[in-house]
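A selection of the complex's chains, in situ.
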């Protein structure tokens, strides 16, 4: 008998709750996927005949959730084919890498990554056995075969997976060449860019000057002072908006905001251009720029996403050997109540402003995020982020945020993934967990049963559409 | 068929737990209500024929839980009849306001406010349909009719709702005129004042000097220095105690305590009288005054309530336009272990001291509050406060505090409400959730079944009575 995932996975162990959860899930499981924030590479869609490569290309090399876990148990990243930035030699044999992965697949027991991969293997790719060290090569063959088939071409999958909206995340200086290519080819209907200006804000970063030069070049605006810098940023926002962007994205270590005077901002910017800005100036500049960008959001209507609290590249060995975004970002405690106040004092009650807040610090859920979103018209709570995009993370999110913020001050779900085939799996987990949570609320008499189907659909799609202006 | 609330609301979805919870609940649901901390306006009871006004007067205008949620979705407070402090025009038509509320009642799905209002509508007021935009005016008529009836006069309700103890919260300078009126009329048996001296402690507040003048006036003590200030405070405590007070209440941003020398305190007080006290001096003064007031508590036996961590009036637009206590207070992280140590070093082991601690930061439940109350004879943990007075908030409270603090180092329940008709609803939620939690503990073999009825009654009344010296 072929191996099958539990059809009631992620539902409660209680029969009544499970039965009601299943009914609600049936109503929403096939609704289109709205993916308003993520990191899929648009190049996947720029050629009609692009493919995902090997099973190792699909599941391991782009997915830092996967290789960080293997690394944490002493498996070198080189042996997993993660490219070194010095071009040094790493394992090239994708079958060998896959074998290591399969031999150590027990490490993913009970983890969200394990659940997503199981979903991809057994639901999307039709694998009929549990992955083990023994059957690793056979399953490799099976997957490779599927990936070579026309229906597994990325563009095909967008349609067959019913992905109605897919937003990418792009440097603010990006020319969106892949998207332009798609547009020229007439394929672009459901892919939208997102402008992320972080590299232009982090004025102490070694490559900041290069970033500013690039900004000047793509915007056609000579960036010589703070004023022309703002103009160039606005030019890029205009370009992104014209290319279909609905939102910008801002990654910051803290939510600190504080307005500078024009003179102060100008001075710091001059120091930055001269390469002498201090870390204190960088922090002050970031705190000011969040306010400037809130102002720009009010003007151009783009939604402002703020991701707070990930200390990037915590492991210097990984950073120096393999580069950014390799799974070694670690959360720190966040603070929103006092840090966001200066921004909110200025713009928080403006009905044109739409800020979506993300945190990797669950401690602020009930204390700060729910309470702020529960009073400020400009604020919504983003979905459980990163490590917390997991069944338990979602339950904590539902339990700790919704009583105070209410359902309608939240932004639904994002998958936020670099691993394309985890998109359907992640949305499926969210739909299952939200339906199960709703079922529990109904059975406890806290939600009217007749309201539940509408709320289930809100969680599945509508809250995200509304928060990101896709309806 | 008339609409009915689920008779098993807030109980577990598990049948065994639900059945036992229901049995325990039956034992305590009709016990008298002990409300040792709240914000009901005593003027409601100062005239025998007072009424609650319109449904909008009852449910919307005094309840910041309600209007903050509507505001968070972009509905102006003016349109909800919230009075502006400049006397500017706001909606006067209570039927229109009620219609807005009903049209947007879906925003309260799954929120504690929604649960309390449903309880008031369907249990207390006999409404037989769910509130919708369509039936809003019909239900308004029904409620108005009930509110006009003699049994809905506030004094009648105190008796029919079985409220055995109702404590108000009053400025330390208050002359308690309403209570004096009741006393003259022979109606006062179950209403008790609580002295809240915050306005006299916040020496940088714009109206502090006026507060001190008022203190001098009502106490008959010329407040010319720190010493006479303390004497005047003590005089007021004596007056409150004579008027029936069992407790004082102290709202502070942090739990910081630190003793000043007499000379230091005197100097800061002089600066304050001269209008030149700095924020640092205010913080030092507050930290000293908590210790002074602990000392006074030891002497006069009044229970000391300390509420920590609400950053008041976070939204300046709401504050400047509508004033204090309009739902825009936002929690910050709290710290008790180090902040309370100086006070506890001095008085923490004195058996005459009774401090009840409240926080809006659930992160300190298991880390600090439970561990401190589990060792200091002078400390008890107050009930889940404010945003956390909710079914999930209560469950987190039970789960995170009771293992370490034990049941008998907690202070039972307070409703802490400005909305009179949410009192029975809030106590009912507490009784349901505590009975359900107990049922779960019994079924997991963690509480003996024979002890459960006594513990259920402890939660319902006795812990509060004991903590506030009402038995």
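Here are a few things to note about the model shown:
The chains carry the letters A and B, assigned in the order they are written, with residues numbered from 1 in each.
Here is the rule we use: a residue touches a chain if its C-beta (ideal position, glycine included) is under 8 Å from a C-beta of that chain, and two chains touch if they have at least 3 such contacts.
This is a predicted model, so every value here is computed, not measured.
This homomeric assembly is drawn with 2 chains in place; in total, the structure file defines 3 copies of the chain.
Just so it is clear, only the chains that are shown with their structure count from here on.
Overlaying the C-alpha trace of chain A on that of chain B calls for a turn of 120°, given as a multiple of 5. For the pair chain A and chain B, the distance between C-alpha centroids works out to 40 Å.
Interface of chain A with chain B (complex): residues 12, 14, 16-17, 335, 337-338, 341, 344-345, 348-349, 351, 363, 366-368, 370-377, 379, 399-400, 402-404, 406-409, 440-441, 443-448, 451, 455.
Touching chain A in their complex are the following residues of chain B: 5-6, 8-14, 68-69, 71-74, 106-112, 115, 130, 311, 314-318, 327-328, 330-333, 360-363, 387-388, 390-393.
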